[in-house]
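One protein chain omitted, others in place.
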Amino acid sequence: MGTDGTMTALALTSAEEAVAHVNSGDTVMVGGFGLVGAPLGLIDALVEHSDATDLTIVSNNIGEPGRGLGKLLRQGRIRRGISSYFTSNPEAVAAVNAGEIEATLLPQGTFAEAIRAGGAGIGGFLTPVGAGTLLAEGKEQRMVGGVPHVLEPPLRADVALVYAARADRLGNLWYRHTARNFNPLMATAARVTIAEAGEILDVGELDPESIHTPHLYVDMLVERS
Amino acid sequence: MGTDGTMTALALTSAEEAVAHVNSGDTVMVGGFGLVGAPLGLIDALVEHSDATDLTIVSNNIGEPGRGLGKLLRQGRIRRGISSYFTSNPEAVAAVNAGEIEATLLPQGTFAEAIRAGGAGIGGFLTPVGAGTLLAEGKEQRMVGGVPHVLEPPLRADVALVYAARADRLGNLWYRHTARNFNPLMATAARVTIAEAGEILDVGELDPESIHTPHLYVDMLVERS
Amino acid sequence: MTDDPRHRIAARAARELRPGEVVNLGIGIPNLIPRYLDADAEIFVHTENGLLGVGPPPDEDALDEDLIDAAKRPVTALPGAAYFDSAQSFAMIRGGHVDTAVLGALQVSERGDIANWAVPGKDVLGVGGAMDLVVGARRVIVTMTARSSDGEPKVVDRCTYPLTAPAAVDTIVTELCVFRRVEGRLCLTELLDGASVTDVEAATTARFDVVLATQSA
Partner (left out) sequence: MTDDPRHRIAARAARELRPGEVVNLGIGIPNLIPRYLDADAEIFVHTENGLLGVGPPPDEDALDEDLIDAAKRPVTALPGAAYFDSAQSFAMIRGGHVDTAVLGALQVSERGDIANWAVPGKDVLGVGGAMDLVVGARRVIVTMTARSSDGEPKVVDRCTYPLTAPAAVDTIVTELCVFRRVEGRLCLTELLDGASVTDVEAATTARFDVVLATQSA
């Protein structure tokens, strides 16, 4: 064990190199609540430097028109969206209505919990949310303590793109204010997690009590330019 | 909204007054991994100042012989334990074997997840852990992605007793080192959560990015004496 | 008091909130509530994108792009606030740790069913946290005008719009009155701003009991 404190640092990667890990047909999680906390540099690199298409995007929103994931949408590279709120991008709504993308809508808490479950090795969970509504159609329902619940499956991805205000060179992450949102969840739920960080610190500079995402979840580190 | 920053503080309570909220027949969650992070002042108050008996204790261990929950055990006030490791207190093992207390054993990760689920309004979850073993007997099992899973119910309590190194006067909590363990989970999963804090700070003195248990989970605050 | 019914509704709904409560405020009328709270009301505002302790909007020169509420408006954080991720935020909601959710609706039925996320025949592509809030919050207060912009009653015998949740609403505040669900029955408990029981009856298709314990102040 490296008792001298010089633990294996993640090699810093360019956004362009990092998004080369996204392949056509992949499921990609993208952090952010709207554009707040979204990994905008990684999204731009995906838009500009990757040919990966036929993507399933797991993100609370599909960006805004021409911004964030909205750029990828305009390129026609999204096959399916899994979100709680497509409505924030009218172009996404139009694309769904035109049959250009497939939409899976989840209540926001179910969406968050399903990503956490995916990262935590949970095979499914029962939630009372959505029971008795359109969003429970086709899903297994059962009573728990006299209350109808829906059985929801976990969500996992091939690649997660997340944004953190600070990282250390091991890949420990710290989020700022409400830019935290879905990022720590998505960091746990993908085969490859790529973190874009506003600031990259030396190992030991983040308070060990306040690390929001421990480094074992993070595979690649990109500095926001 | 109190824009002047003087939000409702929790009244500080003595440990004796606080444990008066534990009634006979209650389910009580008690934080700590062994004695580390255990709310020892609240346990002592329960031992010395409460008559509540016939208790179901949800705690990773039943203390050690004559220490922590081991004191309550010696008083014969525990009817049932829900734990991952009774073995750390040989007197608890003896009490189970003598039929004096009922034991429910859970894998430690299932134990933790069930408490989280109880606090998070999750009606049950599927875990691969325990499938094909004695601990899955009598439980619903199903395949998920070709892997056998066990359906586990959430755990909730009447009262949770937790320990935090620091609290502010609203009841926000911050844990130190490995004394965190089950405390933040239990704080979410009881009707009444009583926190014993090593140090009680003014509102605003805890970093809002680093609060481990937001105050909405905490009902009573006791200063460790 | 303003003549705008939306503001009158917000002002009345503000009086429903009790000191120390954790409250989640939806978009629209609920968001007007903070201006009708006393400075010492001691309400903790939760926003589902990850903050407990929402404060008033920031000054123009103090905008922080990382600090928004669920309506994506800039906010501030009060002393004692805490940030958390979305799974934790919805664990709070679904787990019953948010005392009160105040939100708008398209329709509420006499049995407390609520429809507030989708209109039949239109896209159902945005639900956000609405379902979690109405199922999870301990108390659900709906604030809305008595009639839609088309003049249709919004307190109805049976919702015709897609449900957000069945049997979830505790209290309805319109510009005409306050309804409460008591033991499964809808009760008219208060008339507002000079409205009569007849006015209320004319603006709803719901059956309700009249239990006027108090008159509007």
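For clarity, chains are labelled A, B and C in written order, and residue numbers in each chain start from 1.
As a working rule, a contact is a pair of C-beta atoms (placed from the backbone, for glycine too) under 8 Å apart; a residue touches a chain by one contact, two chains touch by 3 or more.
Predicted model, so just to flag it, every value in this text is computed and none were measured.
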Please identify which of the visible chains the hidden chain touches across the whole complex.
A, B
Have a look at B:P107, B:P154 or B:G171 and name the one touching the chain we're not showing.
B:P107
So that we can see where the missing chain sits, which residues of chain B does it touch?
33-34, 36-37, 60, 84-88, 92-93, 96-97, 103, 105-110, 112-113, 115-116, 127-135, 165, 175-185, 212
I need the residue numbers on chain A that touch the omitted chain, in ascending order.
1-8, 116, 118-122, 168, 170, 172, 188, 203-204, 206, 208-209, 211, 214-217
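The criterion applied here is as follows: only the chains that are shown with their structure count from here on.
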Taking the mean of the CA coordinates per chain, how far is chain A from chain C in Å?
30
With chain centres taken as the means of their Cα atoms, state the distance from chain A to chain B in Å.
31
Chain A touches at least 2 other chains through residues 113, 127-128, 175-177, 212
Listed in rising order, chain C residues that touch 2 or more other chains are 77, 83-84, 90-91, 93-94, 136
